[in-house]
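The complex appears here minus one protein chain, its other protein chains still in place.
Each chain gets a letter, A and B, in the order it is written, and its residues are counted from 1.
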Amino acid sequence: MDKKSFKGYLYLLPSIIIMVCFTLYPLVRAIIMSFLGDYSIINDSYNSIGFENYKALFSDPDFGKSLINTAIYVVCVVPASIILSLLFAVLINSCKKLKALFQTIYFLPYVTSVIAIGIVWRWMFNSNYGLINYVLSIFGVEPIQWLNLPEYAMPALIIFAIWKSMAFNILIFLAGLQTIPEDLYRAARIDSTPRLRVFTRITVPSLAPMIVYSSVIGMIGAFKVYNEVFSLFQGKAGPANSAMTIVYYIYDKFYNSYKYGVAAAGSVVLFLIILALTQIQLKVTGGRKK
Amino acid sequence: MKSNRKIANIIAEVLKYVILIAGSVFTILPFVWMISSSLKTPAELVQVPPALFPEVPQWLNYKSAWEAAPFARYLVNTIIVTICTTAGVLVTTVLSAFAFSRLNFPGKKTVFSLFLATLMIPGEMLIITNYETIIKLKWIDSYRAMIVPWISSAFYIYLLTRFFMQVPESLYLAAKVDKCSDFKYMIKIMVPMNKQAIFSIAILNIISSWNAFLWPLLVTNSQEMRVLSNGLVRFQTEAGSSTELIMAASCILVMPIIIIYLFLRKYIIEGVTRSGLKG
Partner (left out) sequence: MKMKKLGASILATIMAASMLAGCGQSSNQTAETSADAQASETTEVAADASTAAGETAGEKTIEPTEITFWHYMTGNLEETLTALTDEFNSTNEYGITVTLVNQGYASDLQTKLQASAAADALPDLTQAYNNWLTPYLDKIVHLDDFVANDFDNWDDIVEAYRGECSEFGFVHAVPFNKSTYVLFYNKTLFDELGIEAPKTWADVEADAKIVSDAKGIAFIGYDDSTGAIEATLKQNGESFVDETGALFDTDGGREAFEYLSNLYSNGYARLVGEDGYFSNVISNQNIASYVGSSAGVSYITAEGWELGVAPLPGNKVNAANMAGTNIVMFSQDTNKQLAAWEYLKFLTSTESTSKWAVSTGYLPVRQSAYETAEYKAYMEENICAAACYEQSKDFFYSPTFDASNDIRNSVSPAFEQLVLDKADAQTWFDTILSTINAQY
């Protein structure tokens, strides 16, 4: 339709300048760093060029563990969070009276500082007097050592993360719901279409772009999980490193072990994983849409 | 038939509220706990079993937390940084999203993918290089060091592009016929129609900018340039932490955002009518 021109770049210029200086340049530097053996960020020295860092990375069992943990985390948190958020967003949107109140309440988790809320969640997960075990005990479940035993560290992290990520998704979905023309619903009401069908035939397809967005962004974010681990386990990666994630591993290598090259290699691997998965995700969802 | 349906509707309504209220309890409980902890004594905090509310609210905790750092100055800085960053983000985001959703230019797909790719690298890797850049620019200890690197975000550009794409193409073509310039179309039609999305971006950015911690700490040296979240660490040491004060400070930190949220919500969202969509 419209012929191509460079005018688009005029609109993009501000963003491009900032991104080139503060994201692309450090990114390129990190990629180069990942191929330099024994690289020091302090005086830019290195011993060799090659795949030394990648070899070190893949022979480290901790990195393997962090890959598995992160994969489990992504697979559990992203879909659960989106489904729950979708449910709550639609329910909130259909409220007449308390809509504003619910909207505010469900947004609260996004607002607070991770430090404080991590402490609160540690209290909720406490095995002796934590609220979660108390609720479970009503259903006859024995107290669970959420934060003390390696096998429960990931489940605890996942519950915390779902709680935290829902707020963002609900906000996006509620914004998306505003753009659905009222006419569609009105027509459905006249035809007395069942609620479930309205949901699957009108709401979900209209929200598709937001759902795709949330799942892509949610997945990218979930792969980069770090703050949640840090705050829930007080700066550690859970009992016996049982909740070690990729970014935790990278952070640790970079800032505590000064293995800059290995940390950079870890980032590149993470980058490639996310890149591949988002491409698949966009293909799949894009294909289904039209 | 009809009454059956009515009953089903009532049950559905009740069920809806039950789910929403149960979800609210789950969502809000950590906050209630945060507030109640901020009013407890250190002994009450570790007491077994814990009490949901303190016996005597320790309002002094707020006074101690407030006095532990020059929070008034921090507040002013935080507001300046947050407003400037958010304004910048909104401008760059609207412009870029418009370009990606409506304009045709060579290399559009590549640039868009590149934007998206920037989200995939952990920010922890970028910090030191960016810090070096700030030092080279001689921006250390200034507002722009805290603002400029954050005024563009692929995260929001991607989001708003999604929303802009939702707007029917026919509207754009009609505007073209009316000789409406691209820029005018963006300001007059696209922006008002996506108020809720823009509001969401504003609030998300306000929060992330408000809570930013490590970057402001890195690029500032003087107390006069620090922000609120930097005050939070004042209650933690290597040997232990004063949880009640952290909680009090967190409450102080969070309140302004909740107020901003409610304010923006009331004045921006409620003004949105859906009529614009019928075009």
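In this section, a residue touches a chain if its C-beta (ideal position, glycine included) is under 8 Å from a C-beta of that chain, and two chains touch if they have at least 3 such contacts.
Computed from a predicted structure; not experimentally measured.
Novice: Using the touch definition from the top, which of A:Y9, A:Y54 or A:Y185 touches the missing chain?
Specialist: A:Y9
Novice: Touch as defined at the start, partner being the missing chain; which of B:S142, B:S208 or B:Q236 qualifies?
Specialist: Residue touching the absent chain, from the options given: B:Q236.
Novice: From the listed residues A:G50, A:P79 or A:P150, report the one that touches the chain absent from this view.
Specialist: Reading the full complex, the residue touching the unseen chain is A:P150.
Novice: Give the residue, chosen from A:V28, A:A187 or A:V204, that touches the chain omitted from the document.
Specialist: A:V28
Novice: From the list B:I7, B:I83 or B:I135, which touches the chain that is not on show?
Specialist: B:I135
Novice: Spell out, residue by residue, where the missing chain touches chain B.
Specialist: Within chain B, the residues touching the omitted chain are 42-43, 46-48, 68, 127-128, 131-133, 135-136, 140, 214, 217-218, 221-223, 230, 233-242.
Novice: Since one chain has been left out of the picture, which residues of chain A touch it in the full complex?
Specialist: 9, 16-17, 20-21, 24-25, 28-29, 32-33, 36, 39-44, 46, 62, 122, 125-127, 145-150, 234-237, 239-241, 252, 255-258
Basically, only the chains that are shown with their structure count from here on.
Novice: Under the stated contact criterion, what part of chain B meets chain A in this complex?
Specialist: 12, 16, 19-20, 23-24, 26-31, 33-34, 37, 48-50, 91-93, 95-96, 98-99, 103-106, 108, 111, 114-126, 128-130, 133, 148-149, 151-152, 154-155, 157-159, 162-163, 165-166, 173, 182, 194, 196-197, 199-200, 203-204, 207, 211, 229, 232, 243, 246-247, 250, 253-254, 257-258, 261-262, 265, 272, 274, 277-278
Novice: Where on chain A is chain B touching in the complex?
Specialist: Interface residues on chain A, with respect to chain B: 1-9, 11-12, 14-16, 18-19, 21-27, 29-30, 41, 87-88, 91-92, 94-95, 98, 100, 102-117, 119-121, 123-124, 128-129, 131, 163, 166-168, 171-172, 174-176, 178-179, 181-183, 195, 209-210, 212-213, 216-217, 220, 223-224, 226, 247, 250-251, 254-255, 263-264, 267, 270-271, 274-275, 278.
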